[in-house]
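One protein chain is absent from this view; the other protein chains keep their places.
Up next, chain A:
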Amino acid sequence: MRGSVSAIRKEFSGLRQASARSHGAMRFRPVLPRLPDPVFRGRLHDARTATVVGRALGAAVAVCFVTGVISHYLQQPPGWAVNLLPSRPVWGYRLTQGLHVASGLAAIPLVLAKLWTVYPRLFVRPVVRSVLHALERLSIAVLVGAVLLELFTGLLDTVEWYPWPFPFRQVHWALAWVVTGSLLLHIAVKAPVIAANWWRTVAMDALEGPDRRSFLAAVSAAVGAVTLATVGQSFGPLEDVALLAPRHPDHGPQGLPVRQTAAEAGVTRERLSGWRLQVAGPNAYELTLPQLRAMKQHSVVLPIACVEGWSKNAHWTGVRVRDLLDRAGAPHGARIRVVSLERGGNYGVSVMGASYARDPLTLLALALGGEPLAPDHGAPARIIAPDRPGVLQTKWVTRLEVLQ
């Protein structure tokens, strides 16, 4: 134990000498009077603590990034992939997007703990040792700034609050790459330190073992508490303890939350009067609501899974989309364009690949839980398909177009 303590003293005196050198060099530059360098007496700002917290944070960022990429490409698939997106498992997007938001929330305590641990390194002297050192510090600044802003924008998106001057989705997507890239770079740079501190050794344990364990237990408890207070928005069994979840599975018209109301979408009773479903294809036709109801009805249990992380299973009844397409003489591999009465916003029109359109579970739903759809759920008719982001489950459908 004493050996390790003297090692730390040596490190500190080394730092002091380094800062003395930099003070000496400062005579040649006009500098404003400055605060003395802070002194950190706490012993948990060490590489072992940073490694333990850092690898948990790395895992959370990895899960968040992968699930985010999945969500991005499900919403905006490249042209060649449109017909290949999987419609199974039906709960696939519910799981990945639930994980995306849960891992992002779990990353908040982890990133705060990690940055607290390494905070003294902000004051390392000399400020810049070499070009390589300058680049490393710059990359750390990029990593820290990007990860903080990424988590902040994601957290505020869950409450649909956008106080910044840039678009959320594009910047959240761009920063995800910056965060993951600069994290990989950081791991590459720090690999020897990480490797040396990956396993607990007797020396580090003797030095600050109990205090470190208590700190790590607290950070784990914070991750657990944040998760417990929010994950019920997508994980039913915990909905009763979802104290801080921005959406609650039980709150909404017909017992199901909505992302956008009819009023927000500009869908009024007037615009719905005389509503017909138009199907454009080789044999185009139109159907009134009673005619749709007279067709063979199917019932499915499928989740609504929102990009904002909440999700809930529901019981839908309606006409199979593939029955509608067959009647229009659509070829089997055809994609379809779904057009909504919705005004403004990005989701008034969606394109559905053949894997969803031909799926027997994909419905033009007319009823939810045995009742006609509420206006906010897309009355008179909406799309519900398995394993698909909620924003693509187009509501207030007025037209289906067969694309070649």
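Rule of thumb we're sticking to: contacts are C-beta pairs under 8 Å (C-beta built on N, C-alpha and C of every residue); 3 or more make two chains touch, one makes a residue touch a chain; residues count from 1.
Throughout what follows, contacts and distances are computed from a predicted model.
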item: Listed names "Pyruvate dehydrogenase E1 component subunit alpha", "Spermidine/putrescine transport system permease protein", "Phosphate ABC transporter ATP-binding protein, PhoT family" or "Lipoprotein", matching UniProt entry of the absent chain; value: "Lipoprotein"
item: Touch with the omitted chain, as defined above, among A:A81, A:A134, A:A203 or A:L243; value: A:L243
item: Residue among A:D211, A:E286 or A:E371 that touches the chain left out of view; value: A:D211
item: Which residue of A:L85, A:L185 or A:L272 touches the chain not shown here; value: A:L185
item: Residue in contact with the excluded chain [from A:L115, A:L238, A:L272 or A:L403]; value: A:L115
item: Residue touching the undisplayed chain, where the options are A:L95, A:M204 or A:V258; value: A:V258
item: Touch list for chain A against the chain that is not drawn; value: 42, 105, 108-109, 112-113, 115-116, 119, 122, 141-142, 144-146, 148-149, 152, 155-156, 158-161, 164-167, 169-171, 173-189, 191, 211, 214-215, 217-219, 221-223, 225-226, 229-230, 243-248, 251-253, 257-258, 260-261, 264, 376
